Structures are given as structure tokens and as C-alpha cells.
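With one protein chain withheld, the remaining protein chains of the complex are depicted in position.
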Amino acid sequence: MSSSAAAGATRARRSGLLTLISPAGYLGLFVAVPLLLVLVSAFLTRGRVGGVRLPISVDSFVLLAEPVYLGILLTSLATSLTVTLVCVVVAYAFVAAMRGMSPRGRAGLLVVLMVPFWTSFLIRAYAWMLLLGEHGPVNAPLLSLGVIEQPLTLLYTPASVTVVLVYVYLPMMILPIAAAAESVDPTLRDAARNLGAGAWRRFRTIDLPLTLPGCLTGCVLVLVPSMSNFVVPDLIGGGKTVLIGNVIQDEFLVSRNWPFGSVLALTLIALLVGVLVVQAAVSRRFEGHAR
Amino acid sequence: MTRRETVTWGLLRGTTLTLVCVFLLAPVAVVAVMSLNSGDSVLRWEGLSLQWYAAALSSQPLMSSLFMSLAVAATATAIAGVLGTMLAIGVHRVARGPLLRALALLPAFVPDIVLGIGTLSLFALFAWKIGFTSVVVAHAAFEIAIVAAFVLARLGGLDPALEEASANLGATRLRTFRRIVLPQLMPSILAGCALGFSLSLDEFIIAFFTTAAGSQTLPIQVYSMVRFGVSPEINALATMLLVVTIVIILAVQRALLPLILRRKP
Partner (left out) sequence: MTVHSPSPLLSVQGVDAHYGSVQALHGIDIDIREGESFAILGPSGSGKSTLLRLIAGFEPVSAGTVTLDGRDLAAVPAHRRPIGLMFQSYALFPHMSASANIAYGLRAEGVSRAETRRRTAEALETIGLASVADRRPARLSGGQRQRIALARALVKRPRMLLLDEPLSALDRRVRADMQAELKRLQHETGMTFVIVTHDQEEAMVLADRIALLRDGAIEQIGTPTQMYERPATAYVARFIGTSTLVPGVVRDNGLEVPGIGLVGHVDRNGWADGDRAALVLRPEHVELVPADTAAWRGRFVSASYLGGHVDALIETPHGEVTVRVPRLPELGWGEEIGLRITSSGRHLVPADDEIRTSHAA
């Protein structure tokens, strides 16, 4: 590099650093500090009227080990994993079905995908309350046709919570997988076909490995958020299903045990970091395969 | 492909697409359709009527919370627009590596519940009052990441020759930025802001932790109404919001997408 070019580069760097001061400051204060506070709170004792106070203690961590809370943790994990898995399967089916559609058809499908996204999330959960309710469009025709005598209790079950969680987060899984699938060279599928691979083998050996980064992005966007969502278990589960998100909400706003709530939040973050690490590791393996 | 293969695949494709589309749209459709129901029963159709729209528009709690949401979203978006752009430009100039980039976009990945309780803790620590400010502060935080993401993507596609030409013609760095760079970035900034705005409007979880009695946002209001059972005004309100969001997004897409996606000449 010529000296003037090098000087230009340093100047750019310097002005860049200057520009970063304000946003970095803002994010530092309003994101980094809150996160830090959560971390610190986990090691403190609950305040007399909420909040936190010294002395430092690990009581909250000990509390987490109680069977009740471990059970909730495991249930939440199981539910989120189920939701994520179902989303992956449905997303791949959807993306595979989208293949071969005209660009216009594809754009239309994307709009269909986004419409629930643009509807108030609360409203969507509420809509499922309508759908699954005793007088809902699922029960009503079945009742009137005499197929069943009592309305099915579709609402307030763990299964319905899972279904609605899938509903809420499905678009977040479809979009990254669709984007990844778009960048897969179509002649690779033709080549695999010509070499004797049937549909399932083609999917297993070509599509799946090459869209894995996108799939993992989707998992990041679904796994932890579905665990921290407390609205769906509340409205759809009727409070009978309790996930981590519900407990955190409870600890902070009802029981006022902030340290314990923070510990729970930390487990969420730990999980998130775990998923991000997996994603980064897999992405690195695939470096250089982008077209 | 054999004839049989074509038919089988066609059937599978059609079924899958239909099922998923129905699954995704059914709840929304139910809400929209029932908003026009003249009766107040949840699912028995009693005739076409706009009464619930009128009821929603005249409901004081609903309208004041809507106004609150709009105010929050507007303020947060304004902050995020500026800071997000600065963040993107800074990152772009300082390092092209993936690490700094990932760091800059991290706020978007923090689970909202964590951001919610964290903000609550922050305000408790400094004994600030929670309410409008706390919601705005937290919303702006994740919106910054969104705007930055959009602008960073665009920055990558800018033609450096334009800035060089401007410098060569005697413009100062500031002028170059104002007249050359910023106009090119505008579509991305606006798109990021539009997305951030709509996310803020709908944001529930952070608001839940950081609102106070006088500053309920719309989702909070809807939540408390919904908990006590179903009310028809909500159908109308939801449909209105959906239509407005769709209109905004489509308008943004139509106007801005070609500008954002324009590649280097």
C-alpha cells in the first residue's frame, strides 16, 4: 500500500472509532450493564421488598437444584426441543415444496409467511384460544356432526402449548432455511440424481448438509425464545404448563425473588451461548462453500 | 422425470404448501372474519357489522395504549435510526472482520426476557422510575442492532469510487458523507427503521417488565383484556393493526427494496 493509502486507511479507522463512541456507549449502558446486573444479581440475596441486596450468596443457585425447579427446567428444555424439531421438519418440507415455483409464487408464499409475523403476537395467541376453545371451529363442526358428544379439551394442555409455540416460531425457522436453500447450486441436485440418488438420499447428502448453517440459525431463533416465552403457556396452557419464562416472570414481578429470577435468566443465556457456539463451529466447517 | 414421478411430487408439494399456509393463516383469518361479526359471541356468525371497529376506536384504554405504543415506537426508532447508522458506519470503517460485526448485532440475540429483567434491574439500581423511558430505552437497544444490520449490508455493496470521486472534486469528508454516502444509505436506514418500528409496536415481553400503570403499551393492554376472556373489540383492533402493518410494509418494500437490492454497477 502506498503511504497515502495507508494514511487514508488509518484516517478511516480513526473516524470509524469516533463514530462508534455514541452507539457503543448507548449499548454499553443499556445492554451490557443490564446483562451484567443480571449476572451479579444471581449472586446476591433477595431484597426485603424486592430487588437485591448484599450479602453475596449462592442460595439462588442451590435453589435451582431443587427437584421442582429442575423439573421445570427439563420440561422447558424438552418442550423447546420438541418445538424446534417440529419447526425444522415442517420448514424443510415447506422449503422443498417451494422449490420449482415461479418467483412470483415464491414471493406470494413469503407474504403468507410474513402475515402472521406482522400480526400482533398476542393477537395470534389469542386467536388460537378462539380456535381451540369449546365453541371453536375445531370443536363446533365435530359436535354438530355428532362425531363427539362433549367438546374436546384442546385448550390448556401441554400439547396445545407446543402447537401454538410451533405456530409462533415457524416463520423464524422457514426464513433462514429458505435463504440457505436458495444458495445451493441446483446442478448439484441434478448431479446427485444422475449418480443414482433417490429423493431421500439427495436430501440427506446434498440439501441437508449444505443448508445446515441456515438450519442452525433457525434453531438459534427458535430454541431459546420458545423457552423464554411466557405468554403462550399462560394463555394457551392456562397456567398449567409452566416454562422457564413463566417462572422468571413470576420471580421478578410476583414473588420478588430477583436473584433467583436472575439465575434462571442465566441458564437461558448459557443455553443461548451453547447454541451459538455450535452454530459458529458448524459455520466454520462450511467456510468457502458459499457460491 | 417419469410421468408418475411428476404427478406424485406435484401432489406432495401441493398438499404440503396448502397445509402449512392454512396453519399459518387460519388464526389470522378467524380474527379478521370475526371482527366483522355483528354478534358478540365468539364464533357464531350473526351478520356483517362494523360495530366492533367503532367500539375499538372509542375504547379509551385501547386508544390510549395505542397512542402510548406509537409514542414509544417512534421515539425508540428515532434513537435507533441515528445510533444504528453510526454503529454500522463505525464497524464498517474499523474492521471488516466477522467478530466485531457479531458483537455489534448481539443485542438482537439477547432473549427479550433477559433484556426486560436487565433493564428493570438497571432502573432499580439507579432508582430511576420505570415507565415510558424504560420501555423506550430497551426497545431502542434491539432496534439499533436491526438498523445496523440493514445498513452494514448496504455499506458492503457501496461503490468506493463514488467517495473517492467526491474527495477528488474537493469535498470535505463531512460533505462527502452528507451528499454522497448518506443518500445511498437512506433506503436501508428506512427499511431497518420500518422493521424496528413494527417490532416495537408489537413488543410485549420487554414492555411487560418495564411498564408502569400509566404507561401501558397496546400489547400490555390487550393482554390484560384477553386474560379475562375474549372480547370482540380486540378482533377489530387486531385486524386494523394487521392491515396497517401490511400497508406500511408493502409500501416500504415497493419503494425501498429495489433501492436496497441495487448492486454495484
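When the chains are written out, they are named A and B in that same order, and each has its own residue count from 1.
Here, a contact is a pair of C-beta atoms (placed from the backbone, for glycine too) under 8 Å apart; a residue touches a chain by one contact, two chains touch by 3 or more.
What you are looking at is a predicted structure, and each value in this text was computed from that prediction instead of being measured.
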item	value
Touch criterion as defined above, residue of A:A12, A:L63 or A:A197 at the omitted chain	A:A197
Touch with the omitted chain, as defined above, among A:V52, A:L154, A:L210 or A:V242	A:L210
In chain B, positions touching the absent partner	1-6
Residues of chain A in contact with the chain not shown	185, 187-188, 190-198, 201, 205-206, 209-210, 286, 288-289
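Definition applied: only the chains that are shown with their structure count from here on.
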item	value
Sites on chain A touched by chain B in the complex	12-13, 15-20, 22-24, 26-27, 30-31, 33-35, 37-38, 41, 51-52, 90, 93-94, 96-98, 100, 109, 112-116, 118-124, 126-131, 133, 135-137, 140, 167, 170-171, 220, 224-225, 228-231, 234-235, 245, 248-249, 252-253, 258, 261-262, 265, 268-269, 272, 276
Residue ranges of chain B touching chain A (in the complex, touch as defined)	12-14, 16-17, 20-21, 23-28, 30-31, 34, 41-44, 79, 83-84, 86-87, 89-94, 106-107, 109-115, 117-122, 124-125, 137-138, 140-141, 144, 148, 173, 198, 201-202, 204-205, 208-209, 218-219, 222-223, 226-227, 230, 234, 238, 241-242, 245-246, 249
